[in-house]
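Removed: one protein chain of the complex. Kept in place: all other protein chains.
Then we have subunit A:
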């Protein structure tokens, strides 16, 4: 069983990478960790009142949760566990520690770079992923050429290209 880390901006689109992960490991069940990277605060007061998760939980939209459940139902036999983790920090060491703590085996590296930051503290961890020493899966979304009506709709998950 492999633990696979996928960077996410909490858009439904980013859930679509699970399709390629499952395709990459056809006869194996995987644990999927969606990672959202956040900068540490820079003011002292923010730092004192900084809590690990609570304030960022609201970044996870109801549609994203629905999408997660759809994915889990679709790949019930191959996706063993699917969870969302926040990575706080922006250094390579912090990222390595995070990966160690989460027991990550493989990191997915999105080749198409349309990351939309959902909050001020969020950032695209593409550089950290590229610099890490973990095995990478480079991938693009299968249906990414398709027009998507709105970011939040489930149709962003559909695989079939028209």
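Throughout what follows, a residue touches a chain if its C-beta (ideal position, glycine included) is under 8 Å from a C-beta of that chain, and two chains touch if they have at least 3 such contacts; residues count from 1.
To be clear about the criterion, contacts and distances are computed from a predicted model.
Participant: Given the options "ABC-2 type transport system permease protein", "ABC-2 family transporter protein", "histidine kinase" or "4Fe-4S ferredoxin-type iron-sulfur binding domain protein", which would UniProt use as the protein name of the unshown chain?
Facilitator: "histidine kinase"
Participant: Of the listed residues A:75, A:98 or A:115, which contacts the missing chain in the full complex?
Facilitator: A:75
Participant: Could you pull out which residues of subunit A are in touch with the chain that's been left out?
Facilitator: Here the touching residues of subunit A are 19, 65-66, 69-70, 73-77, 147, 149-150, 153-155, 157-160, 162.
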